[in-house]
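What you see is the complex with one protein chain gone and the rest in place.
Naming follows writing order (A, B and C), and every chain is counted from residue 1.
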């Protein structure tokens, strides 16, 4: 850890700081440059309260030499992690590419069965569907809840596809016992009590990036889950908030190769929520595949009511079929010789 | 509600859409301009799923005429809300200015009592202190928990100051029975299950703005609490995330007069977390007062270990004493004649 | 154009507004909904000062029905534009994919010739190189200027590659007479006097997106050039500013398919400046190709001093050779059947 000390700092204050750090069992080194003092701090620097240290009047800035994440870091585990889902036939990461598809919300028994069959035949390996829905407004539809999970389980029995659905609250977790993968949504990425709870489970967690989360914060949230004992974490990029208004969010695809360097965890991309427009889903799905994503999560619905929805955020089964085909072709090109995307 | 329909939309599709809307009990009006069609939708438009409607291929954009928030809106209640805290002697809003102060975290019995006495003598009316701490890293100190609340209650008994502290999880709420005001932190602003739970309580909730929340989303989260039956919501601006790195966050003070126009709820500003630097706390506290805030929440600690912390994010009791004095002077100027800040 | 009028607006004021609009030759229509009044304004609404109208106390918001850009819009010209560069053998857009490559700055005669030959043999069709360099600090190297352009022209004579380099000032333009394509950098995207000047030229302009420019503003800057008579504008996405710090900027690839819908102009992606890290250049180049970009601009240098630069923002010629190969493969997949990326 390196702290920049401001010019004209009282030497007595600085001495007091180094003494305090040494009491924490750390070694300190001082260097001078251009009037500034650089304080090197070596040892178990986790013991140091960064906020406190950064806030000291004599301190200009503080920087950790090593990243604060450990279990999820590439340094801790050099090889890519492959995560088994359900009975273990489906894998994500470590060379395994995974297509997750399904409707935004579970609506009816018929809908979810029909979509499940359609996406399976197009090559999807996991079925998604929302049962508990985080909605900005308390007056909007909040999802079918437990009933929605029931319907997903029926679709699973019918098609054999493992299922993923979102949990919003530790108290809901008992309902998720037969769910194969639990999604933590963007708004709950820093709901630490929820992260701790799913960290005690033994099933894969798909952790969506918060709407304004840095990659570092996102990895720290993965670390919350992993430090609880559950190492089956899949990261899911779903767009960040910027000033741009033509697209709902800004899909940050450079996070894919960047995270590949920082972490061994699989990374999946959700182009449907990020863009909010079906005509952008196909191109961004291909782009995500091209830059090395380990999978995609795409919204598909089967029953556009009154033929209204053929252009909504969701793809129709037919559109999904064609996109999935292209995805496999792009994936084939990318993995033919992995030198470039490494 | 107004929907812009894309040029060259198939009239049959448009007819299907208007039929669907009419089935929902809504009236529709069509106008043409420059090749575009404007679809006016009148009635109880809450029934319409905005995401679905916006996503339709024929729809360019959709806009609600009235804001989606109701209970918290200025239109619903024209007069400013004054919220009573504790035994009712302290009020926030509706002309009542409130100074909340205390340490970031409750650390020891002695610390919290000493700070409580110091801030009370400087004019603070409510004591703050963190017992459950949301930390980015699972390896950082997570707060004293229940013990911290005990210590706050002792400080309350000793000084008579009502207390505020943060809840992170519905399961913790029983511990907050004697707490006078509950803080919902920035990371939990869209933890809807938590919002619903505190919406069932009968005590004031201080709702911090999420790090990348729009004012509209923030008001919608207030709406979650109020629609549960708890109308005692205080909004707290604490900085938003931007690209600027010299300050920790960007304190958005224009939110103060803007929210005064949109809502009747009191708004309090936290300059300590927003800036992260003690030398900015005083100036930003005065600025917040000058633009019409109903109160301030300021970090104060008493025991700078080894004299290290005199410039940290927290103010010393002496610094707080001087800032509080200035705040009262600025407040006096601002309220002398309220024409300007309205 | 649609203006939302605030509830409780004085009818006399509203009457005054509609009268004023009618005097501008416009037709007005009033509709009421839920206490709000909706004012439709039809006719040549370019005559209306949006800022003034939006700022009126009675007006809640204003929205144009049609986009403010015309010449660059897809509506104005449905077919993709193909732009010829140099003697016309190289084309960008309209089905023509173009690889632009070269060093960040022109440094020496030997360097630029060597890089030009290397990138040509790897398949690049246009040579890039900076002669005038916009630098954040006045103390940094500002480029070789006119001499740099001379060197580029030598490289052009030697290899036959058309050249592109950046202009920063109308006064420099006479030096660019033999340059095949002029780059307008991100910082000058709204330097309107410069845009007007290059709008008078008869050569292709590559217009980089400003660091915090919306797509709409970017298209409006293209409109500045086109309305001056020069319709050969190529858009170049090069990353936007967000709060993320692991990457230099956030490459907004969803801009590619989004702009394809809004405009007929070609769009090129610069993954080198956006990411600032060579290990991200390859993956993001493939992603840009996969989502439908009409070309790429990639930094390549040949002479890593002291073998230091093999991982810098620039690729080595060898790395570029491999990336270019992959790009062609991804491009082949994407264009095999264009249904998806439309």
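Note that in this section a residue touches a chain if its C-beta (ideal position, glycine included) is under 8 Å from a C-beta of that chain, and two chains touch if they have at least 3 such contacts.
Just so we're clear, the structure is a prediction, and the values are computed from it rather than from any experiment.
Chemist: Using the document's definition of touch, tell me which of A:40, A:123, A:145 or A:228 contacts the absent chain.
Modeler: Result: among the candidates, A:40 touches the missing chain.
Chemist: Give the residue, chosen from B:144, B:207, B:251 or B:298, that touches the chain omitted from the document.
Modeler: Only one of B:144, B:207, B:251 or B:298 touches the chain omitted from view, namely B:251.
Chemist: Which of these, C:223, C:270 or C:294, touches the one chain of the complex that we don't see?
Modeler: C:223
Chemist: Going by the contact rule already stated, which one of C:81, C:191 or C:329 would touch the omitted chain in the full complex?
Modeler: Per the contact definition at the top, the residue touching the missing chain is C:191.
Chemist: Touching the absent chain: which residues on chain A qualify?
Modeler: Residues of chain A in contact with the hidden chain: 1-2, 4, 7, 29, 31, 33-36, 38, 40, 42, 61, 63, 65-66, 75, 241-243, 245.
Chemist: What residues on chain C make contact with the chain left out of this view?
Modeler: 13, 16-17, 19-20, 46, 49, 51-52, 54-58, 68, 104, 134-141, 168-171, 187-188, 190-193, 196, 211-212, 217, 220, 223-224, 227-228, 241, 276-279, 305-314
Chemist: Which residues does chain B use to touch the chain missing from this display?
Modeler: These residues touch the chain not displayed: 212, 214-216, 240, 242-247, 250-258, 261-262, 274-275, 279-280, 282-284, 286-292, 322-323, 326, 329-330, 333-334, 336-337, 339-342.
Throughout what follows, only the chains that are shown with their structure count from here on.
Chemist: If I superpose the C-alpha trace of chain A onto chain B, what rotation angle comes out, expressed in steps of 5 degrees from 0 to 180?
Modeler: That pair's rotation angle lands at 180 degrees.
Chemist: Taking mean CA positions as centres, which chain lies farthest from chain C?
Modeler: B
Chemist: Please report how many Å separate the Cα centroid of chain A from that of chain B, as a whole number.
Modeler: Computed value for the inter-centroid distance: 27 Å.
Chemist: Where the CA atoms of chain B average out and where those of chain C average out, how many Å apart are those spots?
Modeler: Measuring from centre to centre gives 39 Å for this pair.
Chemist: Any chance you could list the residues of chain A touching two or more other chains?
Modeler: 212, 279
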